[in-house]
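Working notes, beginning with the structure itself.
A single protein chain has been omitted; all remaining protein chains appear in their positions.
The chains carry the letters A, B and C, assigned in the order they are written, with residues numbered from 1 in each.
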Amino acid sequence: MTEPQSPTHTSDLRRRVHEIIFKADTPAGKAFDIALLWTILLSVLTVMLDSVADISAEYGRPLRILEWVFTLLFTAEYFLRIYCSPRPGRYIRSFFGLVDLVSILPTYLSFFIAGSQSLLVIRALRLLRVFRILNLAQYRGEAHVLLNALKASRHKITVFLGAVLMVVLIMGATMYLIEGKEHGFDSIPTSMYWAVVTMTTVGYGDIAPQTVIGQVLASVLMILGYGIIAVPTGIVSAELVRSPVGDVRKQACPACETKGHDFDATHCKHCGAKL
Amino acid sequence: MTEPQSPTHTSDLRRRVHEIIFKADTPAGKAFDIALLWTILLSVLTVMLDSVADISAEYGRPLRILEWVFTLLFTAEYFLRIYCSPRPGRYIRSFFGLVDLVSILPTYLSFFIAGSQSLLVIRALRLLRVFRILNLAQYRGEAHVLLNALKASRHKITVFLGAVLMVVLIMGATMYLIEGKEHGFDSIPTSMYWAVVTMTTVGYGDIAPQTVIGQVLASVLMILGYGIIAVPTGIVSAELVRSPVGDVRKQACPACETKGHDFDATHCKHCGAKL
Amino acid sequence: MTEPQSPTHTSDLRRRVHEIIFKADTPAGKAFDIALLWTILLSVLTVMLDSVADISAEYGRPLRILEWVFTLLFTAEYFLRIYCSPRPGRYIRSFFGLVDLVSILPTYLSFFIAGSQSLLVIRALRLLRVFRILNLAQYRGEAHVLLNALKASRHKITVFLGAVLMVVLIMGATMYLIEGKEHGFDSIPTSMYWAVVTMTTVGYGDIAPQTVIGQVLASVLMILGYGIIAVPTGIVSAELVRSPVGDVRKQACPACETKGHDFDATHCKHCGAKL
Partner (left out) sequence: MTEPQSPTHTSDLRRRVHEIIFKADTPAGKAFDIALLWTILLSVLTVMLDSVADISAEYGRPLRILEWVFTLLFTAEYFLRIYCSPRPGRYIRSFFGLVDLVSILPTYLSFFIAGSQSLLVIRALRLLRVFRILNLAQYRGEAHVLLNALKASRHKITVFLGAVLMVVLIMGATMYLIEGKEHGFDSIPTSMYWAVVTMTTVGYGDIAPQTVIGQVLASVLMILGYGIIAVPTGIVSAELVRSPVGDVRKQACPACETKGHDFDATHCKHCGAKL
């Protein structure tokens, strides 16, 4: 009668490990998360340094050993997560589960495909866990506002992107006809690449119009790209201005509990009760 | 007495074809539109691939055959549209009618003018039909909001563009005097092209000031262009913030005539009367 | 007794000329203004074409004759304006008076200083008269809103520009120390020019950092410049959103004639009278 819910020794251990690895609200869990973040940062740095020819030539061996150490650590962590997760299948298929797996594969793949280690920078995605140990409510709220504004404007942004791509396609083909191969506009895809470079105001200058008519058309495209940036900016600004944070009363209606009343409302917009 | 409205066999067929080709709300009409979009996409891709030298050298023959197949298909479709349209003249003069015609002409023109096939990418404009099979109300609404915001700001944008062109003209002439032919500022039109490239922050670098005074003037132009982008952006933002669609009902309260109710409001936020 | 206010013949002519030249609300005045605008456009085009080496070599003589014809026409117009103006001194010192004078001087100066004809593009400023024959009220209102928004934000923009210049100065000096003459950062002014080119996202690429630490600093400067553009844009957007056009009732208070009431106001905010 005293031990009906007593777990077995194994499941007790599993629960404790789960708490440390998956939660950030206990001292041990927070310490684990911070250590993990530093390890990820160091591991990404190792990959970056290994790609620099001079450094790789001199410190190639220790860097590769470090890489293996990090990979083995992350592999162990991955299996530990599967082991202690109450629903392993769900973790494996989750976003973080996939990132964790993809973060260790390239090192093993490097046995078969040379150079695949550079893919290890995908580990940077693991840094997204940083939001776990920051003031969650705060940042999650901010990210929420941004994502909501983007979501609310997704149709407008689709229309905008469609218009941009159509301009790029038609401008690219026109410039290919006007400038031609002798001025670097080798093909329609290359000309479209130039149109993107120009319209987004990046302007590498590796391809540039030389004929008068080409320069006139390019000028039109530039002014178009320069002005059209106003559209997505306006869309997002408008959404953020309208976003309820700071704009809408937090007070719920005393009668029907509807939220989201304007500050100047004196009656509930839903049931008409006095606020 | 039983067949006063009975159409002839021909006009019956015509009506059915019309429904399939021009409408998207029947299964057959929707299937036709989707098939059409894929055909247009493939045809645009064919033109793009044909322009790449390597691919054209190897697969030139099949690509050109494909091009003819697409052109003949689109020609057939064009005449079918004229045939089944209740008012053919109106279709021919409509925006889509013109685009449909211009989409097939270049292939026939290529008999007379070499290279005119590249103009076939104009077919991309036919992709605008995509809006027909998407959730119309949704996207038409969004495009409407964007177009309205642009329309409401057209006078402000005209004033803005006029100011930009005047700055480009005067800056171009000044830089032509200062830098001169030896630094690539060959003529006033070329210098104006440079001014557009600089002011829109594209910055190819094919022409760049070399003298100290030229660099100072260019810096002023850059900071002007960098800051002035705020103006169209602000204009469009302000219009979108003000645009009522999706945010505020136009209907006033029947009791107190307060406006600006949210779309989900059922009672006036001011006096509590039923809307 | 019948002719006490009868003007002399001269002053009558003067008044008629004044009406044609200075006003745009009579048919003759409007026709004069339109002819003037076309003449200015053609004259600017002449200067632009004359600067292109190929065209100047072939058509140099007629172009120069045209230039003299335009200059003589504008000189005649200038003196006519002085003659018929009721207060000539005021016209001469006005903005348009100065532009009119500056628009004819370079041709005469070209006797003494070679190449000064390029300055004739300053004639483009005369095109500002275009606003006279457009729907004045409309465009003047729009320009007014834009100028008001800019005026209201001038202190914020001053603070912003001061910050930008300080960053440019300090970044320029730092990059001069780090990269040095061998990488194109010849002097502090040159490095500051590079900093402006980079921060405004123009990016010619004629000067670019080569050392690792220089590239890191340049990256910081780029992200700063990329993000900081949000500040003037936000300032202007906010001002335009607040600008009363379309936001504020046109109705004045019946009691005290105060204007600028919000749309949801039911009482005058100044005297409390019912609206």
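By our rule, contacts are C-beta pairs under 8 Å (C-beta built on N, C-alpha and C of every residue); 3 or more make two chains touch, one makes a residue touch a chain.
From a predicted model like this one, the values you see are computed outputs, not experimental measurements.
Student: Considering the whole complex, which of B:Thr46, B:Ser85, B:Thr201 or B:Gln215 touches the chain not shown?
Tutor: Considering the complete complex, B:Thr201 is the one touching the chain left out.
Student: Which residue from C:Glu19, C:Glu77 or C:Asp186 sits in contact with the chain not drawn here?
Tutor: From the options C:Glu19, C:Glu77 or C:Asp186, the contact with the absent chain belongs to C:Asp186.
Student: Sort through C:Leu63, C:Ile122 or C:Val202 and give me the one touching the missing partner chain.
Tutor: C:Val202
Student: Out of A:Leu125, A:Ala163 or A:Val212, point to the residue that touches the absent chain in the complete complex.
Tutor: The single option touching the absent chain is A:Leu125.
Student: Of the residues in subunit B, which ones touch the absent chain?
Tutor: Subunit B touches the chain not shown through residues 201-205, 233-234, 237, 241.
Student: Residue-wise, where is subunit A in contact with the chain that is not depicted?
Tutor: Residues touching the hidden chain, for subunit A, are 44, 47-48, 51-53, 115, 118-119, 121-122, 124-125, 127-128, 130, 138-139, 142-143, 145-146, 149, 157, 161, 164, 189-190, 192-193, 196-197, 199-206, 225, 229, 232-233, 235-237, 239-241, 243, 246-247, 263-264.
Student: May I ask you to list the residues on subunit C that touch the chain which is not drawn?
Tutor: Interface with the chain not displayed, on the subunit C side: 155-156, 158-160, 162, 166, 169-170, 172-173, 176-177, 181, 186-189, 192, 198, 201-205, 208, 212, 215-216, 218-219, 222-223, 225-227, 229-231, 233-235, 237-238, 241-242, 260-262, 264-274.
Going forward, only the chains that are shown with their structure count from here on.
Student: Taking only the C-alpha atoms, how many degrees of rotation bring subunit A onto subunit B, rounded to the nearest 5?
Tutor: In short, 90 degrees.
Student: More than half overlap in residue numbers between the two sides of the subunit B-subunit C interface, or less? Answer same or different.
Tutor: different
Student: Can you work out the whole-Å distance between the CA centroids of subunit A and subunit C?
Tutor: That gives a centre separation of 43 Å.
Student: If you average the Cα atoms of subunit A and of subunit B to get two centres, how far apart are those centres in Å?
Tutor: 30
Student: Counting only Cα atoms for the centres, state how far subunit B is from subunit C in Å.
Tutor: Distance between chain centres: 30 Å.
Student: Provide the list of subunit A residues touching at least two other chains, using ranges where the numbers run on.
Tutor: Correct list: 201-205, 233-234, 237, 241, 264.
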